[in-house]
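A single protein chain has been omitted; all remaining protein chains appear in their positions.
Lettered A, B and C in written order, each chain numbered from 1.
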Amino acid sequence: MENKSLWKKITGSREALLLAILVVMGIFITILNPTFFSPVNIGQIFRNNALTMIMALGMLCVMLTAGIDISITSTLAFAGMTIGMLTKYNIVNSTLALFLIAMVMGCFCGAMNGLIIAKGKVAPIICTMGFMYIWRGMAYVVGNSQFASGEDVREFAEFGKDGTIGPYIILIVCYALFFWMLKWTKFGRKIYAVGSNAEAARISGINVDNTLISVYTIMGTLAGLAGALSVSIYASAQPNMQYGREMDVIAACVIGGVSMSGGRGSVAGTFLGALIISIIAKALPLVNVPSIAQNTVKGVIILVVVIFNVITQRMVDRQNLERREM
Amino acid sequence: MAGKSGRSINAEQKITAKKLLFTWEGALIVLFILVNIFNMNISQSYTFANVLREMPKYLAEMFMVLPMAYILVLGDIDISVGSIVCLTGTLTCYISNAGAPFPIVILGCLAAGLICGVINGSIATSFPELPSMITTLGTQIIFRGIAEISLGGGGSVAYNNTKQIMPLSTKLGKTVPVIILVVLVIAIIFTVVLQLTTFGRSLYAIGSNKTSAFYAGVDVQKCRFIAYVLMGLMASMCGLFLTAYTYGANTTTGQGFEMEVIAMCVFGGIASTGGKGTLIGGIIAGLIITLLRIALGQANVNSQMILVIVGALLIIAVLIPGIKGKIDEMKKLRAAA
Amino acid sequence: MKRKVVSILLTAAMAATLLAGCGGSGAATEEAAPAAAPAAEEAAPAAEEAPKAEEAPAEEAAPAEEAGAEAAEAATGGSDVSGKTFAIVVKSAGNPYFKKAIEGFTEVIEGNGGTVVVKEPSAATVDAQITEIQSLISQGVDSISVAANDENALQATLQEAMDAGIKVNCFDSKVNADSRMTFCNQAGITEVGQALIDAVLDLSGGEGQYAILSATSQATNQNSWIEAMKSIQESDSKYAGLELVEVAYGDDEPQKSTDQAQALLSKYPDLKVICAPTTVGIAAAAKVLQDQKSSVKLTGLGLPSEMAEYIGADDAHSCPYMFLWNPSDLAKLAAYSSIALVNGEITGAVGDKFTAGDMGEYTLTDGGDGGSEIILGPPFQFNPDNIADWKDVY
Partner (left out) sequence: MSESEYILELNGITKIFPGVKALNQVHFQLKRGEVHALMGENGAGKSTFIKVITGVHAAEEGHMYLEGKEVHFRGPKDALDAGIAAVYQHPTTYPTLSVTENIFMGHEIIKGGMIQWNEMNAKAQELLDRLHANFKPSDEIGALSVAQQQMTEIAKALSTNAKIIILDEPTASLTANESEELYRIVDQLRDEGVSIIFISHRFEDMYRLATRVTVFRDSQYIGTYDVDKITNADLVKAMVGREISDMYPKPEVKIGDEIFKIEGMSRTGFFKDVSLNVHAGEIVGMTGLVGAGRTEVMESVCGITKPDSGKVFLGGKQLKVKKPEDAMKEGIILLPENRSTQGLILSWGLGRNVTLPIQKKLAKGGIFNDSKKENELSKKFLEEVDTKAVTIFDPASSLSGGNQQKVVVAKALAQDNMKLVIMDEPTKGVDVGAKAEIYAIMGELAKKGYGIIMISSEMPEILGMCDRVYVMCNGRVTGCLNREEASQERILNLSMEHSSNERQEEAV
């Protein structure tokens, strides 16, 4: 019995495994390039990947309900482009107001997803695919072939400037908030319940539709926030920003142990998954792996991690069966 | 035999024109006609000859609509196809540039697609616990990654012997592009297989209820494997013809195709949850989207706006079955009361 | 009965969407046209001055305000092309550089009585450009000017266009010689390479490590400029002290460019200069350097409006000077050459001459790839003295 629980703890704890992978990666990279493990570098990893990390939280919630959202980077671009234009033409200049506007827009976009998925019973991937096209198109329409960059967003970019702590604070607040929400609040429980067994959730009095709508709205709001952050950190708003990056966010969640069939996944795992993706992006140029190999490495890691997980699960099942007496 | 009450069960299926019209496919045909009328109104250039000429690029994607329909009917999804197009396109150029004769080039391209399909299929069937979205997300990144690595610093490769590959992009009688005939033949084969054969029936059985299908003797994993392999193969056909039309390949080749192809299927009534829809619907939907894009392009509608329109159409299309279901349910409720 | 209603609703809804979409976009295109007019006035000084700018590290070329009137006149000059349609296909939508180009192109063509069709593909891919060009062939335009996303990939489509009697030229990024009649080159490859390597030499103080932050690895222009830089460096001993440590690719994405710039800094502590011959890359690198208050200096090719923030001679600014040409002028040149092609003044053969309105006379030269090209002029230097005048222009 003791043996079993120890074995189970090691294989069962996805977070421990990911941490181990991270440590090994860290050591390996540091040996190849000692500058990797410097405070500046670590800071940059978080800053440059703040967007992925923040959106991964929303994706975690969405995937916990057995859904998926591939419209997030389009939402990001729509919101980011809008505030970029607002500040470029000096319509709104307050940093706080711009952040709020972006989040409200994201909230709206997300709510649209949620409504159609929950009330229209449309498969999440299809619905969000439609909006992926729509919001991206809207970003171009809003931009009207203009970028907002450099001087246009000078004031706003102060917030996300290298060396400022703004992005880190947002990151920490988001993670703390979601950690609290998913683990310690009723609402968090509801998300898990809906993803784990929607029928049971309905019977035990959880409003499944509302939970779904909330989850997609949260995702949208975070995408809007990420849009604002993106404009601030990179001091540029372009309609094609973060194009295709939704897959990174999904990959971060998947590596972090979030199950696509719902009900399984944690904030800690998501964080570690996002961190692994970020470190791959950051480290490859540092260790002289040509950056064109970055995608291949990323893809291999995703497959290895998910397949490894299946195999350990099979081993655990097999062991459980063998323990059964006859 | 036992307990016969002499009750007779009707085995005649009455097919009326009205019934046909109210299927999704019927609605699509009506829409197809409407779209054509609409197109002719917004663009003077919307002539048969022009449409024929503009079609090939879209038809290359149509290759993938066919097996994607199979995969969606199975209840799976494959988002790696755009990357397979890129990888096979790249390899095609390299094989030809190495001096291979044309048949070898074609075979090499198809073999590459086949291998990609086999890889996807093997992973999907060895680990049926994993959602296909995840495994093909992995291979999506890897296949394009391999293409990126083999393209190296330049990031693009030209098909040097353009004369060699020209037969694929020529037009018969100066009007009908070869690709139309190829797509037509393959589309007919795929449609016939899906709608009329035991294999097609098995796909629907798996997509409707995997366990029941398995208990009824359907080889679930074999069917899934075949579907993925066909997907890879058709993606390489797309890659081949795209190469013929672009004389080369680069790292962005085929980007986003997977979503466009899935959108066409879903618009055609093939549910991403499996077991529903027909390839006829998928093909008509593909044509509708294609013709619409051609006409809107000719009318110089902003390319972003076209995306917005396609996205909106998609969402409306997937919302309709739900709305219809609700209405039917209400009708039944009223009947019961 | 209900079914019928549903079907009707379906078709009606779709039709409505189409109409709505169409209406919206129609408005957008109409809007674009008048917008071009006032912009043209702004762009005017550039039309006058940029091509006349002296040698690469030219000290100054202040925009001449008085040139406005001349430029307006220029717009109406040239040969009449009423009834003809000229298409411009840019790399992708939503890029201000090409926005300026479109404005310049429109100004010239409409000034000469022609009609402009603007095509901005949804993504910066070959596929998207092919679709757009195919659509133009259907419309039977008279000329197509394209900024290509790939050198070879458009060959089949552009040849088809030429077979259909459409004049094809390219600007900004060329297509291969078989696919075009001529190429409006913003600056000779060697000139750009020379300007950049000289800037690196200048900023490094004569010796030291430098790195290049490029766009995508397949970007034709960037690759040829980088090659030019390398060969110039090898051919002249005055560059012997310079060491190119790495060519990094930021894929023209702000995030990746930022990553790459930061990686360069941490990998090469002795780095003296980063050269970024791409507008996205230079902006990202400028921000990284300035934010980190790094001593590494930056140069390259960038848009004044994006870079104004970072250009300055003191340590608080990361980029002492950089280069670019005027996209509006480049597109004007493309427009004039298109007119010349359509009117039969030139055929695209090397040695042909034509008058580009008030921009003066241009000669088609050998592009070195079997086709002809028209060189706009050497790249223009933006420095702390002139940046304030240019940042609102483009």
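Worth a mention:
Heads up, the rule we're going with is that a contact is a pair of C-beta atoms (placed from the backbone, for glycine too) under 8 Å apart; a residue touches a chain by one contact, two chains touch by 3 or more.
Predicted model, so just to flag it, every value in this text is computed and none were measured.
For the chain that is not shown, the touched chains among those present are A, B, taking the whole complex. Contact with the chain that does not appear here is found for just one residue of A:144, A:196 or A:312, A:196. Of the listed residues B:69, B:106 or B:205, the one in contact with the hidden chain in the full complex is B:205.
Within chain B, the residues in touch with the undisplayed chain are 1-5, 7-13, 196-202, 205, 208-209, 211-219, 275, 328-329, 332-333, 335-337. One chain is missing from the display, and on chain A it is touched by residues 180, 183-186, 189, 192-193, 195-197, 199-207, 259, 262-264, 318, 320-322, 324-326.
In the analysis below, only the chains that are shown with their structure count from here on.
Counting C-beta pairs in contact, the chain pair with the highest total is B-C. Per-chain Cα centroids separate chain A from chain C by 35 Å.
One simple way to say how far apart two chains are is to compare their mean CA positions; for chain A and chain B this gives 30 Å. With touch defined as above, residues shared between interfaces to two or more other chains in chain B number as follows: 151-153, 155, 255, 302, 304-305, 307-308, 312, 323.
Within chain C, contacts with two or more other chains are made by residues 24, 28, 93-94, 120, 123-124, 217. Contact residues of chain C toward chain A in the complex are 24, 28, 31, 92-96, 98-99, 102, 120, 123-124, 217, 248-249, 254-256, 258-260, 262-264, 266-267, 269, 280, 283-284, 287-288, 291-292, 305-310, 391. Considering their complex, residues 68, 70, 116, 120-123, 125-127, 129-134, 136-138, 140-141, 239, 244, 247, 250-251, 254, 260-261, 290, 292-300, 302-303, 306-307, 310, 313 of chain A touch chain B. Contact residues on chain C toward chain B in their complex (touch as defined above): 2-4, 6-7, 9-11, 13-15, 17-18, 21-22, 24-26, 28-29, 93-94, 117-128, 130-132, 134-135, 137-140, 149-157, 160, 176, 216-219, 223, 247.
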